[in-house]
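The complex appears here minus one protein chain, its other protein chains still in place.
Now for chain A:
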């Protein structure tokens, strides 16, 4: 039996908690967590250090709530999906009738990489719907930009209010509608300069060699460079196989990051979840784009009249 506002529902109950003070955060979080424990439901917190500390100090001793390390859980949106899907599957296999999780996007994710976290928030409406999950995504309105808060409303079907109410989101779009939007792709500041490399219709091998040239010299760690080579290789391969010519690879570099854009004359993937979730029907290109999302520190996309562009960032994205 599910408890709380999700009682009687199946699948995922996805709420946002937008709070303007620490008291508001605790007013919702503490009863949410203790209610889960009281109902015998596996209950988790995936907050950053500050907010996790607040919550810990407000909980009674021996509370039975598990704290996930926010920094690892939310390193990349697709890594979070992978981890949570495994966790939920294991818990339900173990007999859980509802799982409660409250988490937050890392503060750095509210900046230049917000768009892929917004896409994450949309995609998980489907990704977690296989399990009886009640989750809250906490957003501090003091530090979250207004545009991001609008996306929160569009991606969460319900709000948990500090006064204890559960209110439907009037701006909710549904995941596919949200993911099919085509928002502008703000340029990374280093794109103001001419690219260090520009290749037309490169082979994947030529693309990899170019990334190695640009990424070496300490700009990226060895691991980040290896993963970025994988990402660019997959993206160029997809563009050559599934896109339309010409395929253009451009590379820029800053002291702690490398940016690649891969543009082709096609329309990009038809699946709105492409890159975020594995295609259940094994559509071509789906796995490569999913791996790309697992191998970069930011992936964003833009479709325009002339074609489709995917931009990949390795290293530290701009602040």
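Operating definition for what follows: a residue touches a chain if its C-beta (ideal position, glycine included) is under 8 Å from a C-beta of that chain, and two chains touch if they have at least 3 such contacts; residues count from 1.
The rule we apply is simple: contacts and distances are computed from a predicted model.
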Protein name, per the UniProt record, of whichever chain is missing from view ("STAS domain-containing protein", "Cytochrome c-type biogenesis protein", "ABC transporter ATP-binding protein" or "NADH dehydrogenase subunit L"): "STAS domain-containing protein"
Selected residue (touches chain absent from view) among A:132, A:272, A:288 or A:317: A:288
Of A:205, A:244 or A:270, the one touching the omitted chain in the full complex: A:205
Residue, one of A:22, A:129, A:176 or A:226, that touches the chain absent here: A:226
Chain A residues that touch the omitted chain in the full complex: 82, 203-205, 208, 222-223, 226-227, 229-230, 233-234, 237, 241, 287-288, 291, 294-295
